[in-house]
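Missing here: one protein chain of the complex. Every other protein chain is in place.
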Amino acid sequence: MNKGFMQEYFRRNGQFMGWGLLIAVGFWVIVLIILPQISMLDFSFRNHLPPPEMGGPKDVYTLKNYQYLIFGAENNPEAYNRVDLMVFVRTLIAATCVTILDLVLCYPIAYYLGQSKGGGFLRILVLLLIIPYWINEILRAFAFRIIFGDSGVINEFLLLFGIIDTPFDFIRENVALYAGLGYAYILLMIFPIYNVIESLDRNQIEAARDMGASWTMIHRRVVIPYAKPGISSGCTMVFMLSAGALAAPQILGGPSSLWFTQLIYQWFNSGGNWPQGSAYAVVLLVVCIIIVLTVMRLFKVNMGDIGK
Amino acid sequence: MSAGVGVDLQNMWIKFGDFVAVREANVNIKGGEFFSFLGPSGCGKTTILRAVSGFLDPSDGKILIGGNDMAGKGPNERPTALIFQNLALFPLMKIWENITFSMEVKGAGKAERQKRADELLEMIALPGQGDKLPSELSGGQKQRVAIARALCAQPDVLLLDEPLSALDLKLRQHMRTELRAIQKQVGITFIYITHDQGEALTMSDSVAVMKAGVIDQIAGGKAIYDDPSTAFVASFVGENNVFRGKVKSISKGYAVIDTNRTGALRARMATAVKDTLKPGDDAMMFIRPEALNISDKKARSDTRIKAVVQHSEFEGQAYNVFLKGSEDKEMKMSLANRGETRLYDAGLPLILDYDADRAVALPAGELASE
Partner (left out) sequence: MKTESTLIRVGLAIYLLMFFTYLLGPLILMGITAFNSASFPQVTPWEVLTFEWFHVLFNDKRILNGLKNSFIVGFFTVILSVAIGLAGALMLTQIWPRIRATYYTIIIAPILIPGVVLGISTLVFWDRINVMLGFSDDSFLHNGIFLTVLGHSTFISSYCMLVFVARLQRYDVGLTEAALDLGATHVQAFRKIQLPFLMPAVGSAAVLAFLASFENYNTTTFTFQKYPTLTIELAQKVRYGINPSISALAFIIVCLTVFFALVHEVRTRRAQLAIANGAPVGAVKGGFEMPKFFAGNPAAAVLALFIAGAVATIAISQVYDPEPAKAILLKEKRAEQKKRIEALQERLRAKRLQKQFKGPDIFGSGQSKVPQPPSKTPFGNVFDPGNLGGTDPNAKPKDAKTPESPGKGTFGDVFNPGSLETTTGTGDDKQ
């Protein structure tokens, strides 16, 4: 069967095109996707050595880097590496919050866009939705810094009306961070949901309404079950991207609350300890994948729904 | 060239995994012939066409075109041109570019191609339309462009995959004549795929009738209609009244069949089963509606059928009378329109008869889906 497939493949594509396709896809899948991940995994099990000692007797596999994340440095007085673990957990919780925030924010508009009959107004709305997405990630975060800064618009506004008398530190309280992260991934939440809801037959909703179902009932029993693939696709993307975000936490994060990606960044850039950074990156990747797969299993959606 | 290039399928099997799409096909198509594969959808006729044009390889057996084995040759290396069911005109190319695509890929110059396109557009009666896009043409015009495009490649064999199925009835009938005329004009071999027996019978020199991957009969149109070789062919091509039963006796090429509901009836044995049908075999007898007549009472008793009119209708060229025989056996009789009205009231009892030469006795077999 396999041999037959290859034969059929070359018959359909010809030798030149067939090999061209195979090479391009092979390069992508193997050289760009799989090998670097394996390489990073491999690296995370190695000692941090200066270049001359690489490949030397000290270059052996070790669990040290992972132990560090869990237990901290050897002379750590506490039982666990509380600081880093807390950062990790906080990152995951915050990413979950951002995901929920985006879902709540985007579901109504996705529903509205999906069930409207089109027309110029709708097209303009879609255009307005897309525009912020093409603005640089850094600049979007920067915009929120302008708004939430000590002398930002909101503080000035609140001061002006006497609601507060000293500027509220939105950045320290992470309000700016959540707002900025939520903002960054709005589109990734809207479009998968919109795509699914658009294909929902309006008559189903009409029928449900005829039978006297309330709006909440219609959504709970008709729309949401139907839109589930879109919702989970959107949530998956928003969760993964916000857990893996780096720019927004660097710009909008308060001084006391680090994002886990910032720890990775520190290991690589200021720390210069690549194996340690790789170990952290592996942990982030693996845990995120596990969470996403669990949620997908829970809601009974499959991988094919992602990216539609 | 004018003699044409023949196509031979020798013991050809085509399998997809465990599914047998074509079983042991042996076909000899003569050069310059208009040959049709006729069968219901899913019978494997398109698969044969794709194998001939080179889009898939037979699992076993050989395809010869002009005596040359085609094994291992791709569609672009075979002297065939295929007209697709949906025509597959290139939507982004102008008509003249579509027509001369086969020259373009061989590196012909623009002037040469345009000249050839003009000639072909003249031939398909679309002069001056070369600069349009396919989307600007009507269905029939697209059809003709597809034919011109295929002919431009100067194939030895033209393969047509139900090209008329998307057209409306009038146009379809017109295109039949036109296709036949084009085939006569260019003199190359046409292999035509269809599920429409009217198309197959009107255009073809020979017809192969297929059922579930098996070719039941290969013959000229008249033979297919009047002398089918299996029950399937008899029931698939045209309308037929079927009588089931057992062979009672055989003599001089005729069989008397003891039918289950209508008694003993006589019929000519089909040529293909002359030597194999034996008394006692399960058999079927087929009588075409137009072979039935209202009895003049002189007919032999074994070609007479008693029936009661259910209803009758006027179809134009004929009157159709629907009847019920004994034990509710349903029958249809077509009476040619010769000027007088021949509508009968429901409940009228009639005695029908037929010419035993126009009834066919065949071994019992699977019928086309009723």
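All chains are identified by letter, namely A and B, in their written order; residue positions are counted from 1 within each chain.
Note that in this section a residue touches a chain if its C-beta (ideal position, glycine included) is under 8 Å from a C-beta of that chain, and two chains touch if they have at least 3 such contacts.
Predicted, not measured: the structure shown is a model, and the values here were computed from it.
Here one chain is not drawn; of A:37, A:204 or A:294, the residue touching it is A:37. Interface note: of B:14, B:48, B:81 or B:160, the residue touching the hidden chain in the full complex is B:81. If you put the missing chain back, the residues of chain B touching it would be 53-55, 74-76, 80-82, 84, 86, 88, 90-92, 101-102, 104-106, 132-133, 135-136, 149-150, 153.
Annotation for chain A: contacts to the undisplayed chain at residues 2, 5, 9, 12-18, 20-22, 24-25, 27-29, 32-37, 39-40, 43, 54-55, 105, 108-109, 112, 120-121, 123-125, 127-132, 134-147, 149-153, 156-157, 167, 183, 186, 215, 236-237, 240-241, 243-247, 250-251, 261, 264-265, 268, 274, 277-278, 281, 284-285, 288-289, 292, 303-304, 306-307.
We adopt the following convention: only the chains that are shown with their structure count from here on.
Centroids built from CA atoms put chain B at 60 Å from chain A.
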